[in-house]
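Here's a structure for you.
Only a single protein chain was left out; the remaining protein chains are all shown in position.
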Amino acid sequence: MGILEVKDVGKRFGGLQALGDVNLSVAENSVHAIIGPNGAGKSTLLNCLVGKLIPDSGSVMFDGQSVLGRKPYEINQMGISRVFQTPEIFGDLTVFENMMIPCFAKRDGAFRLHALENVGRERDLVEKAEQMLIDVNMIDKRHMHTASMSRGDKRRLEMAMCLVQEPRLLLLDEPTAGMARADTNNTIDLLKEIKETRDITMAIIEHDMHVVFSLADRITVLAQGTPLVEDTPDKIKGHPKVREAYLGEAH
Amino acid sequence: MFGLNKKDTTLLIAVAFLALCAPFILNPFPEGSSLAQFNAGYPDLMQRFVIFGIFAIGFNILFGLTGYLSFGHAAFLGVGSYSAVWMFKLLGMNVLPAIALSVVVAGLFALLIGYISLRRSGIYFSILTLAFAQMSFNLAYSVLTPITNGETGLQLTLNDPRILGQSATADGGIPVTNLLPGIEMRDTFTMELGPWLFQFNTGYYLCAVFLLLAFYLSVRIFRSPFGLMLRAVKSNQQRMYYTGLNTRPYTLAAFVISGMYAGLAGGLMASMDPLAGAERMQWTASGEVVLMTILGGAGTLIGPVLGAGFIKYFENIFSKINDSVLHGWFGFMPDGLENALVFVSHFFVGKSWHLTLGLLFMLVVTFLPGGLVEGGQRIGRLFRRKSAEDAKSTDVKPAE
């Protein structure tokens, strides 16, 4: 049993079958990549996992519990965090404030009326947030407003915000999309470090094969809404079906 | 102090000082001098400053922090006023239970309206709140007349039961609002210092105490994790959801808190002058508090108070200026120029003072979205930069 079990998930948009009977099992503490050409249903699948979309059929179990029908914030509270294709952070707040929000969410749950406490006096949480900023090399930017940061920094901050919640499963939606080579390499290094130092499962959607092959333990290839093959990176590389689906795209 | 950092404590002390010394500060001109018309230190106006300050502080907790623009906040103020007057009619003339009831009723009303309106965001939220407020206004004028007394407004009469007080005073008048028996809201102690005249009014000081409490509470909320969450709602709701946070209770809590502030303002208003009318709930009244908040600086601590004071002061001064005053000002000029200037100024004063307000509002939104506070900061920065440059140039010279 993997930590995430997707069984026979299907989703239609009007006449379009976006997902048809997807089965996927993500093993605990592994990095599982989902690749496929444009329109293969990767993002739809991801949206079904986090509660943004509700599949028409099938089941999604996380750690033995169904996530279907739960709200995004409830799914997050179960231990699933998500990194978006375009970094989603709090643009009007400082880096430090951005970090404090997931810290509070982790400690206090989905809602708490802590109106008379003081953010700066939550010693434990401040320490935790600062430690995470140190880990991702952003401590010197802690008072910066995030709106003015580079995309690479925003991505780094978004990951730090997800990691500080100590999720059991981290979903990454094209974490290097739109990044320069140097930023991409930094991100790969960061993800490798996360993989080595933390007990965390990651599922990555990615276009960049360089990223996929340097990180993934297992790879699922999606095409037209159904999984084509699932195997280790080495086997996937030479697989004829994959070459066919990707003709000219992977290399 | 009080769980605040140094900067916030300084701000709180400054507000406290201003509020307590307002009768002096607002009456800088000697009585009878030509500038005395610019004095604002009389009880009625000072009470308005403070009451609208409380209203705006509350509105700012919703709009300034979460960005949800409510166009129906006056409804809560109106409901607060009605509740307070009913307390005076049924229970007695003590203001404290009346104010308490205002806050509670306005809070419950806000809970109901907020629960429904907050299901939508953006302009839809604004329209929903507007619709609710207009509904309350229309109902107060028509069907709810038994409760609101319709167009006349709710007033005290000699037939009110007032179970803990008396229906009528010994000399057959309607009793007045008080804090404790003998301490009446209208009590005013007048101090003459040479040509100056200062008035200290019990009602004003009661309002000022509530203002300080309201302001202190708002500082605490701004600095709290709850306040941080509210700012996060304004910034990115999507990220909130995917960080495991449910935004709706946060926004609802903010809505209810700001509704209670409005109720407090309404209750105080009725305590100062025990009558309540539906026009307090009209959407132009809601627009006014939006204006105050924006003008002062939405999302800042002190901005709403400044905005409320600014608007109420100029409303009072500008609407008093008439033709003869203008001719007095421009009298030293040649007749043609004098008349021209009077004609132009005429647009902006007296009954047309709203024109000035509208223009000012447009200018602020266009050029100074952060309001007066941002304006102050810009000027401050300008000076600091200048002095920094001066410092730099003096630093450089010796090296040469």
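In order of appearance the chains are A and B, and numbering begins at 1 in each one.
We take it that contacts are C-beta pairs under 8 Å (C-beta built on N, C-alpha and C of every residue); 3 or more make two chains touch, one makes a residue touch a chain.
The rule is short, and it goes like this: contacts and distances are computed from a predicted model.
K.L.:
Determine which name in "Cytochrome c oxidase subunit 1", "Ligase-associated DNA damage response DEXH box helicase", "NADH dehydrogenase subunit E" or "Amino acid/amide ABC transporter membrane protein 1 (HAAT family)" the UniProt entry assigns to the undisplayed chain of the complex.
P.N.:
From the listed options "Cytochrome c oxidase subunit 1", "Ligase-associated DNA damage response DEXH box helicase", "NADH dehydrogenase subunit E" or "Amino acid/amide ABC transporter membrane protein 1 (HAAT family)", the omitted chain resolves to "Amino acid/amide ABC transporter membrane protein 1 (HAAT family)".
K.L.:
For the chain that is not shown, enumerate the shown chains it touches in the whole assembly.
P.N.:
B
K.L.:
Sort through B:Thr9, B:Gln134 or B:Asn339 and give me the one touching the missing partner chain.
P.N.:
Final answer for the missing-chain contact: B:Gln134.
K.L.:
Using the touch definition from the top, which of B:Pro195, B:Gly358 or B:Gly380 touches the missing chain?
P.N.:
B:Gly358
K.L.:
Which of these, B:Gly53, B:Gly67, B:Pro175 or B:Gly259, touches the one chain of the complex that we don't see?
P.N.:
B:Gly67
K.L.:
Which chain B residues touch the hidden chain?
P.N.:
Against the missing chain, chain B presents residues 67, 69, 116, 119-124, 126-128, 130-132, 134-135, 138-139, 141-144, 283-284, 287, 290, 294, 347, 351-352, 354-355, 357-362, 365-366, 369.
The definition used in the following text is that only the chains that are shown with their structure count from here on.
K.L.:
CA centre of chain A versus CA centre of chain B: separation in Å?
P.N.:
Computed from C-alpha means, the inter-chain centre distance equals 46 Å.
K.L.:
Considering only the defined contacts, which chain A positions touch chain B in the complex?
P.N.:
Interface residues on the chain A side: 50, 71-74, 76-77, 81-82, 84, 88-93, 97, 100-102, 104-106, 108-120, 122, 161, 165.
K.L.:
What part of chain B is in contact with chain A in the complex they form?
P.N.:
Where chain B meets chain A, its residues are 3, 5, 220-221, 223-229, 231-232, 234-236, 238-246, 249-250, 253, 257.
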